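As you look at this complex, bear in mind that one protein chain is not there, while each of the others sits in place.
Chain IDs A, B, C, D and E follow the sequence of writing; residue 1 opens each chain.
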Amino acid sequence: MTRIAILNPNTTAAFTTRLAAAARQVVSAGTDVIARSPAHGPASIECHADEAAAVPNLLAVINEEQSLGTDAYVIACFGDTGIDAAREIAAGPVIGMTEAALFAAAMLAARFSIVTLPPRTIAQAERVLRHVGLAHRCHIRAIAADVQDCVGLDEQLLRAMLMESQTAMREDRAEAIILGCAGLSDLVAPMQSALGIPVLDGVCIAVAMAEALVRNGLRTSKNLTYATPPTVPAP
Amino acid sequence: MTRIAILNPNTTAAFTTRLAAAARQVVSAGTDVIARSPAHGPASIECHADEAAAVPNLLAVINEEQSLGTDAYVIACFGDTGIDAAREIAAGPVIGMTEAALFAAAMLAARFSIVTLPPRTIAQAERVLRHVGLAHRCHIRAIAADVQDCVGLDEQLLRAMLMESQTAMREDRAEAIILGCAGLSDLVAPMQSALGIPVLDGVCIAVAMAEALVRNGLRTSKNLTYATPPTVPAP
Amino acid sequence: MTRIAILNPNTTAAFTTRLAAAARQVVSAGTDVIARSPAHGPASIECHADEAAAVPNLLAVINEEQSLGTDAYVIACFGDTGIDAAREIAAGPVIGMTEAALFAAAMLAARFSIVTLPPRTIAQAERVLRHVGLAHRCHIRAIAADVQDCVGLDEQLLRAMLMESQTAMREDRAEAIILGCAGLSDLVAPMQSALGIPVLDGVCIAVAMAEALVRNGLRTSKNLTYATPPTVPAP
Amino acid sequence: MTRIAILNPNTTAAFTTRLAAAARQVVSAGTDVIARSPAHGPASIECHADEAAAVPNLLAVINEEQSLGTDAYVIACFGDTGIDAAREIAAGPVIGMTEAALFAAAMLAARFSIVTLPPRTIAQAERVLRHVGLAHRCHIRAIAADVQDCVGLDEQLLRAMLMESQTAMREDRAEAIILGCAGLSDLVAPMQSALGIPVLDGVCIAVAMAEALVRNGLRTSKNLTYATPPTVPAP
Amino acid sequence: MTRIAILNPNTTAAFTTRLAAAARQVVSAGTDVIARSPAHGPASIECHADEAAAVPNLLAVINEEQSLGTDAYVIACFGDTGIDAAREIAAGPVIGMTEAALFAAAMLAARFSIVTLPPRTIAQAERVLRHVGLAHRCHIRAIAADVQDCVGLDEQLLRAMLMESQTAMREDRAEAIILGCAGLSDLVAPMQSALGIPVLDGVCIAVAMAEALVRNGLRTSKNLTYATPPTVPAP
Partner (left out) sequence: MTRIAILNPNTTAAFTTRLAAAARQVVSAGTDVIARSPAHGPASIECHADEAAAVPNLLAVINEEQSLGTDAYVIACFGDTGIDAAREIAAGPVIGMTEAALFAAAMLAARFSIVTLPPRTIAQAERVLRHVGLAHRCHIRAIAADVQDCVGLDEQLLRAMLMESQTAMREDRAEAIILGCAGLSDLVAPMQSALGIPVLDGVCIAVAMAEALVRNGLRTSKNLTYATPPTVPAP
């Protein structure tokens, strides 16, 4: 039995539950998906200070999972918060929802756009985009909503996402849309149907890619950058 | 039942058989993997002229597969020969072994190297590397061997690959190695054991990623670049 | 007598005839320009599948020309279809209309725009643009027309090209315009007169540059990438 | 009186003391420099997990300084650990030692190299280098030493730094050297004298640049990326 | 006593006087700032030909300053006219107003825009932007005014600068604005107050940074690119 842990860095339980439910649809029979969030920390990740506050708790969750023999990890936060540190301490591979969505989009479309929220987090999306090198094929857009606005997944959020995606198709020549926030997988179907192009939820894609890496027996390289730290740093 | 077709653009049956056998190890119970090569064309793809000669035949194979309801395709040739045309005519997603290996490496290591062959095909590897944007994290190296030298997978090939990989670790600070030719999956285990870092076979990774995309219900965008051509071009 | 062959990868004779007539205006007395197209294949090149279907026939034409002692070749298709394979099998230099136009524009203007057609082929223009590295100085735009709409060179085409070029001047700060399709040399004069900036037809520029390379005794490097393939690949 | 706080993210007091002493040499009479480190956390920052553990404590120090009316902050850790979060919560400007050294080098030399330590932290140096965009003019090198080896500043460290710098001059055509670790300002004079080119200590340069920004009345933009977070995140 | 010389490459005395007055506000008690312009040459620098005409005279001024023991130089012309030659012949560091503003902006904001004038000089701004590598974080805009229009600093200029800056905030997501011409320091306060984001005058910032470099004992590297020329070239 393969065990994949989705790590939600914020403490909003509604998100965590929803992430696991969606992800279980995209793995094979032999794979178990669980989703966890830290016991305390920010209720949502909307700035760099939220990221800083959340990461030590996220790493503590990984440390617990390590003893359970977890095979792979998915960071369920747009911007792939804490992913480098996570790769150092986890034995199994760690996949960010942002990089996974970008790589999938790059295999489905020549050009694509991210629609994220709120606007101040465009820098976090750009951090990943630069690191993976796809800036020449991807635009980043944002709608004026907070992450907390996404809990309810209401009509207003859907309308705002659709409108910005249509602008992306017209102005960026977007051939696919990446949802720039975790917990939005329920928007995939209605948006895809309204837009007629692929709409990507990074968490579900990352979970399926995690299974793909595990099946190939691949783990994070422990040479240089992601080598296990000599001592476990005290938070 | 999900059906994934591996497309070997060359006509060397030994490769084709080996590709299918290896790939079957990395998919789930509900997924069927077949490997096909064109009826005629170059015995190996070692230059751009070989690619040009092989692609129309490759597209003909896809056209046949389309009528069988194939869910996804993998291009099993380093350089992802013909992938753009394949995306236009196939309904299901098409994944190149090169891009798949690069994306997997980018999720496992900060920096990595391709070891391809023969040296003249570095341009083909670079074509993909530039397109996916990972040139700032990946070096390309080559050993002086022909693709045909890979059929036997002998000791000499393994030694040459190991030696160049060690140079990559020392000089490029490579944290992972990508095998720059299809049909080399049998080298993964011995190389990984000798080097102590991840060694990636693009075909197996691409097949597992194809399953991941299918599970997520994702297909090539038909907006703009990869729209179905108005008429099927006569070869 | 220098012999330059313009290679039109599509089979539309009207284009081929027009290309030769235009190109003869820009070479010196001692240079003979002929234009050829394959016996069969796509009537126009509007997608990657068209390119794949056309290239083997294009290479067959080069093989015939080789025996006639042709000194240089020009690929007359925006996107420089098949140019890498052509460079491998031809003895004389091979120049793409797209790269030639881009290089000329870079010597005449700090910033410039391509106006191509139809919109789905922007990816082909971008392929060349990235390869030659001028993306920081060049925008790509497209008008909603098919290549076949260009045969007649009617008023409507001219108006659409002018309107998009004016947008390029205003929004991209374009100081020159590159015509993104072969066979449009008759538009150069009216557009240049209407816009007041250089308008570049890649085919005529490529032919004149081919003569320039021949006068300098320069041919494609046969070291590594474009070395003559060991065997002529069977189509 | 201008007050500049140097933030040492690790808890090694010997470093902190040394940083303040060196920095006081480079400010004007009216400027007060203090150096602080968190009460607890990693003794040195040698990996991403160390960074993650240190940042919340670093932000707590800034919060205390805010109430003292501190005018500007310097992050004294190569890799500029936590700088984005620091910019969100601090009112005054925040300068990283890495970016400051890179900008100074870019005003003194056409090309330069970083010599950092240990080799696994090259990724952190590269993170800053990519963000500031100077990768085309700067190489990164590393010596095989730990940050803790730097406390004593012994002969062996100096020799290793000199040897790697000489290699940088020969192989990278380095015209200046950036010291890739805080607390090495005592190496500047002997290295500069031995090499004959500028040797840059980022902390002292960052402190002087902080004074320069304060004199110009400049503070972090609070529009978008670094806007003050709506709520102070709980660590 | 530290002596910093501001070099105004044009001969308009009103600018020169204003530059010195503004810069004196941003240096410490022990630093003397003088501003000089050549005896003859263009009255303003609005094109490359102006730059070419101005630089030899600018270098002559530096040669005079050298004998006065001047510690550092600031090039007070957007585009940093003649800076490479100046670095070769000056002993002390030479800082361009453009690079200084860009580096300061990069320490205060994630993304920023230059508003320069007239539109034809965008190429000069881009020359510096590419050299320092910040093109991924900075847009360049221009207003339709001549440098001579800036002498009076009238209401119309302020309005035009404000309007373009607001467009930059809306369309480029600018978090800071760089004034793209010397002599505009009086606009900083009103613009900053109207826009609510940092507005940067490169000359004042460069002068303060020059003091920062001098305090750190840093001078231009004389290895390779900026080595003192063997003979003083005759103008």
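One rule holds for everything that comes next: a residue touches a chain if its C-beta (ideal position, glycine included) is under 8 Å from a C-beta of that chain, and two chains touch if they have at least 3 such contacts.
Computed from a predicted model, the values in this text were never measured in an experiment.
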| item | value |
| --- | --- |
| Touched by the hidden chain, restricted to displayed chains | B, C, D, E |
| Selected from E:47, E:91, E:151 or E:194 as touching the chain missing from the view | E:47 |
| Absent-chain contact - pick from B:34, B:91 or B:123 | B:123 |
| Residues in chain E touching the chain absent from view | 40-42, 46-56, 59, 82, 84-85, 87-89, 119-120, 122-123, 130-131, 224-225, 227, 229-230, 232-235 |
| Positions on chain D where the hidden chain makes contact | 110-111, 136, 173 |
| Touch list for chain B against the chain that is not drawn | 119, 122-123, 130, 135 |
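Here, only the chains that are shown with their structure count from here on.
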| item | value |
| --- | --- |
| Where chain A and chain C overlap in contact partners, by chain label | B, E |
| Recurring contact interface, reference B-C, options A-E, A-D or A-C [over half identical by residue number] | A-D |
| Distance between the centres, which are taken as Cα means, of chain E and chain C, whole angstrom | 43 |
| Junction residues of chain C, two or more chains touched | 119, 122-123, 130 |
| Chain-level touch network, classified as line, ring, star, complete or other | other |
| Full enumeration of touching chain pairs | A-B, A-C, A-D, A-E, B-C, B-D, C-E, D-E |
